[in-house]
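Mind looking over this structure? Questions follow.
The chains shown are only part of the set, and none of them has been moved.
Naming follows writing order (A and B), and every chain is counted from residue 1.
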Amino acid sequence: MAEAGEDARGDWLGPERLLAFSDGVVAIALTLLVLPLAELVPEAGEPGTSGLSILTDNLAAIGSFVLSFAVIARFWAAHHRVFDRARQVSHTLVAVNTAWLFTIVVLPFPTEMIGSFPEDPFTLRFYVGTLFASSALLSVTAVLVRRTLPRDDAQGLRNTAAGGTAVLLLLVLVVTLVAPGLGYWPLLLLFLTSPLERVLGPLVERRLARPPSD
Amino acid sequence: MAEAGEDARGDWLGPERLLAFSDGVVAIALTLLVLPLAELVPEAGEPGTSGLSILTDNLAAIGSFVLSFAVIARFWAAHHRVFDRARQVSHTLVAVNTAWLFTIVVLPFPTEMIGSFPEDPFTLRFYVGTLFASSALLSVTAVLVRRTLPRDDAQGLRNTAAGGTAVLLLLVLVVTLVAPGLGYWPLLLLFLTSPLERVLGPLVERRLARPPSD
């Protein structure tokens, strides 16, 4: 399992299995998010509870479920876009992708912690930090994939997407350190990244396009 | 991750990974349905229980498991049929498909609630409402896919299937509001949709075929 130095020896693999494996891991992590909700249901209807009260008593758990689903689905869509033109993957790329998958597999853990500790600053930072690490690794992935492409294809790849999200999540992470009282609300900015990218994207792209050499 | 306005820029993706990812999510959601049943088994055979009593004491949980399995399997088959001729997917289609996957991932939650609250009207409406949302999103998906097809292929796609199911589930949802005492029985109509579709299908299809423009 020697990874180091293999790129130089031209030991490339096709991307098919890496993508199938990544799709599998992400699909499972996404679906496992519902398990903590399913565990909220008592085995037999206890007196004083009803179907509706399960929902209203666990708004933090439900909110974190919906937020994590949306985030993982967006990360997967970005991963899809990044690899759309990749024809081969290096061992370095496999390693970075594995680290990215680690952040996805971990995410259900802080997600469930939010349901139990909705006001806890550490849980907030753990969750946002995991998201930041995930998008940062996706940005590195995008750069590595871009380097394997012929120049024309590389220009077509708008990998700034992942980068913009990583910068935004770094900002949110700083906010959780200085103003944890804002809680999870700053994460809603994630769904406003499109306008930001339309402004910043062309600038970044022009810069990246200049040094296309390795 | 800029989704808005990208269709216009011709930024299409191949459908392969979207389908593999969707298959993965649906397969996992389908298989996770058995987990609440597995949790009914006591860790050690308690006095007074037997293998048979686990089944007879939990008929609501078993019934909801079988019903949800059948429904998800049907939805998957419809999804398969809808995408059978798709050659490319827009970002809008990815977003609608993600929303559909959300309804599939959520379904084990109300399914488990039925086992604990078999008579609860809220649980009934939550379950039927999730099914309706799922089939409605599948109908939107079918329309979006149809628009990407050349005219000949579009006529071959009988996407009225998903639409007929959505209309039926909307009716069942109304029934749960005015007559919750009927419980889950109206859902059995789902398995009678074939004759309905054979009558309505050609009518709807002729209407859809007329304005094939975007």
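As a working rule, a contact is a pair of C-beta atoms (placed from the backbone, for glycine too) under 8 Å apart; a residue touches a chain by one contact, two chains touch by 3 or more.
Everything numeric here is computed off the predicted structure, so don't read it as measured data.
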item: Copy number across the full structure, from 2 displayed chains; value: 4
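Criterion: only the chains that are shown with their structure count from here on.
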item: Turn needed to bring subunit A onto subunit B - CA fit, degrees, nearest 5; value: 90
item: Centre distance in Å when subunit A and subunit B are each reduced to the mean of their C-alpha atoms; value: 26
item: Of subunit B, residues touching subunit A in the complex; value: 1-4, 11, 13-14, 17-18, 20-21, 24-25, 28-29, 32, 35-36, 39-40, 91, 94, 98, 101-102, 105-106, 108-109, 112-113, 115-117, 120, 122-123, 126
item: Contact footprint of subunit B on subunit A as seen in their complex; value: 19-20, 23-24, 26-28, 30-35, 37-38, 41-45, 50-52, 54-55, 69, 73-74, 76-78, 80-81, 84, 158, 161-162, 164-165, 193-194, 197-198, 201
